[in-house]
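Complex shown without one protein chain; remaining protein chains in place.
Per-chain residue numbering starts at 1, and chain names A and B are given in the order in which the chains are listed.
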Amino acid sequence: MLKYVLKRVVAAVLTILVLITIVFFLVRLMPGEPFTSAKLTPEVAENMRSYYGFDKPMIVQYLQYMGNLLQGDFGYSMKYTNRTVNDIIGETFPFSADLGIRALVMAVSIGLILGIVSARNRGKKIDFFCVIVAVLGTSIPDFIMGAVLQYTFGIKWGLFPVARYEGIEYTILPACALAFYTLASVSRIMRASMLEVTSQDYIKTARSKGVSDLRITMKHQIRNAIMPVMTVMGPTVASVLTGTFVIESIFAIPGMGKYYVESVSNNDYSMVLGMTVFYGIFLVTCNLVVDILYGVADPRVRIGKR
Amino acid sequence: MKKKVLAVLLTAAMTATLAAGCGVPGGGGSDDGGSGDGSGEKVFRYSTRTEPTTLDPTKGNCIPDNEIQHALTEGLVRNTGGEVEPGIAEEWEVSEDGLTYTFHLREDAKWSDGEPITANDYVYSWQRLLNPETAAPYAFIGEYIKNGLAVEKGEMDPSELGVVAEDDQTLVVTLEHPTEYFLSLIGSSGQFAPLRQDVVEEYGTDFAADAEKNVYSGPYVLTSSENQQWIFEPNEEYWNRDAINLDRVELTYVQNQDTALAMYESGDLDYSELPSASVQNYEDTAEVFRNGNVDYFYYNLDCGNPAMANTNFRLALNYALNRNEYNTLVNNDLFVPSTGLAFSGLADNGSTWGENSTLEGYPLDGDEEAAKEYLDTALSELGMSDPSEITVTITTTDNESAKKQAEVVQEMWTKALGINVQIEQITYAEVLTRHSTGDFEIAWGGWGSDYDDAYSYLELFKSDSAYNYSNYANAEVDELLNASQNETDAAKRSEMLHQAEQIIIDEAAFLPQAEREVYYLMDEDVTGVEFFHCAVNIDWVYADITE
Partner (left out) sequence: MAELNKDMFVIRGKDTVRMESISRPSLSFWSDAWRRLRKNKSAFFAMCLVLLYTLLAIFAPMFSQYTQSQMDANARHALFSAAHWLGTDSTGRDLWVRIWMGARVSLSIGLISAILNMCVGAVIGGLCGYYGGKLDMIVMRIVDLLYGIPSLIITILVMMVLGKGIAPLIVAMCVVGWIGTCRFVRGEVYRLKEQEFVMAAKVMGIPDFIIIIRHIIPNIMGMLVTNLCMAIPGAIFQEAFLSYIGLGIVPPDCSWGVICKEGIQFLRYYPHEVLIPAFFVCTTMLALNLLGNGLRDAVDPKLRGTD
């Protein structure tokens, strides 16, 4: 088991290194320049290029960047000129992560329940209802969902604060809006996977032995059915926790999502790289955890590995 | 095993929720009701759609940056809504030729840490602005000062810049050209603020990274810049402390206009811009100011498409646009359709540019007949017989209203002229890059000025200007503009500028569309907020809250 984990960790570190290298050169291939103010004169542009070391050969820039990175330094943002990328991530990530975790807890718990209930009642009305809830989640674009939630609950009925993040009550609407999509996909995968499991021999065995339905579900079905849900959780956790541009913008949450999208469209190279590395590490870690959990949860996988 | 998994999941979820609950600070502390809440504290809360990029006055490069500096720093003079009043300089003299300004600084002026503000703080700041090593994005704004451009290019040492401290209280500034609007410019541009050398050098690249890493010369100090919220409190050391009425100002970054409006309605903000879709529902309470921005499409005369180089074709495009209808479709009837180049509200020889204007522009309703005539002439000049042989591409940004502009223009041109119009949408950053590289045929754009003078707009069509994205060159225009820079007679200068504008319009060097308006809502308790059409849109320095 330890060897298995170690191997994964080494691979993960290598992945991140390659990722940084690729992104470092890719951003420089993108059209446009980081220094774009509507009133940029050639002299100013020249000075800014040399300030950020763009006049040096690409490989020198790359080595410099990697050197700084090893010391955990992502460098200064090119748009928010006197702030470091570390500083911006450090300030905004807690908000995104906080919101993301709330959304995730909500999405996974409700999603699993919906999936289970719907699978146990396949073809009945309640199944149909659960499917519709799940579908609504994936079928309404997040900018509409966010705006509608904000308008109805925040403005019309005044039940929740409209925007910003200044206490727990502020997180409810954005977390709901954020949770919906994940909730829907979790419940759908869970339903499909539950049905898959239902026809397995061990369930039939249990049933023929007279084990009660509820007990079968609790003891056999869920545990086996949850595996495919875990597969998708890695990337989902990573993307939900690092913030979403649209929801954060609608609810004026000072999170990371905006910087992630904006840095790309602003060609803010150091920010793109910083965000990518941060996100990459996060994602690889999440996938690693999922892989390991897979091994823990399904002994057959673990044994098969040996 | 199942229990283990469940337990792990549950514990993870619970710890995460708990940890998250206490891990995040409770926000900027605007828990009180704000203005008029009876606590006696005068708090003004407003929002910005564009996040300020820096708190370093030298490196500011957009209006939100500058608005912050307007409150935190004190220039030699202070420009409030177009009125220039003494700032740190008590009085000043201007030489006969308009090239030398001698400023006398007040002796009681102090930084927020109690140190005196001296003429050297200005010298240091202005040299830092133009020093190539600083790489200030707005360095060009210092090119008015003698040797400014040479210093910026690294050809001269910053010490040779035309700004000298004769003693602690006397500052002598020499300019390149007599610049009528110089005082107005330095009164509203944060780049001309004083800087403390010891503080800047102490923090190095971290200078002004947050509220603590700075000292302030202006009416307010910044107490927090965290979580996309900026909190200002009065500077107790400010020389004119008595004129400051507010106890606190909270600026919040709210990108989404509908959200800002919702926050205003629920009482979280005292001022909010109105999304154009909402204006009609606030007809009684909405107020309006014009921010000096004019929407254009730039034509690239040098793009390789022979049609774009043809004056008659460009005239056809300009006549084919029904600007009134355009304004209805794109701007919900809110902006002011424009057929000129310079913003009409600019100061001009004691009046405004619009009032002095004798411009013969294009008809606001368009003129399809005239457009077709110009098109026919253009076709024969180009050796073509059918308008459908011509294809032009509009390059625009990813922004929703920019897209709508392009769609409406596309529809009108296609319908009236029968030419093919394509739309290309790219990021804002890429559009700006394309402006300077000239890789476009027709590009979204527009202009807002940093100073209260039409030259800023006319410069767009001066052949040697860095902003001449159209690659337009007309010797007469160049001559008029060059002459205007050395003309000290305001009336003559104004006449030259108006003449230049007429030529540019006659040759259809670009497509003027509309002058922007900003509709806003303001809590009725708030008084004394000034609006200005360049550099500082909203100025709350002297604002007050009345009960």
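In this text, contacts are C-beta pairs under 8 Å (C-beta built on N, C-alpha and C of every residue); 3 or more make two chains touch, one makes a residue touch a chain.
These figures come from a predicted structure and were not determined experimentally.
Only one of B:62, B:423 or B:473 touches the chain withheld from this view, namely B:423. When the omitted chain is restored, the residue from B:135, B:341 or B:406 that touches it is B:406.
Looking at A:48, A:107 or A:147, the residue that reaches the missing chain in the full complex is A:147.
Contact with the omitted chain, checked across A:171, A:193, A:221 or A:270, is made by A:193. Mapped onto subunit B, the interface with the missing chain covers residues 258, 275, 277-278, 280-281, 325, 328-330, 332, 397-400, 403-404, 406-408, 410-411, 422-427.
The missing chain lies against subunit A, touching residues 11-12, 14-16, 18-19, 22-23, 26-27, 29-31, 122-123, 128, 131-132, 134-136, 138-141, 143-144, 147-148, 151, 185, 188, 191-193, 195-196, 199, 201, 227-228, 231-232, 234-235, 260-261, 264-265, 272, 275-276, 279-280, 283-284, 287, 294, 298, 300-301, 303-304.
To be clear about the criterion, only the chains that are shown with their structure count from here on.
We define each chain's centre as the mean of its Cα atoms; on that basis subunit A and subunit B are separated by 36 Å.
Across the complex, subunit A is touched by residues 1-2, 4-5, 8-9, 13, 16-17, 20-21, 23-24, 26-28, 30-31, 51, 53-56, 59, 61-62, 132-140, 149, 152-154, 205-209, 226-229, 252-256, 258-260, 262-263, 265-266, 268, 398, 426-430, 432-434, 436, 447, 450, 466-467 of subunit B. Residue ranges of subunit A in contact with subunit B, taken from their complex: 31-48, 50-52, 76, 79-84, 87, 91, 94-95, 97-98, 101-102, 105, 108-109, 147, 150-151, 154-155, 158, 161-168, 170, 219, 222-223, 226, 249-252, 254, 258, 265-267, 293, 296-297, 299.
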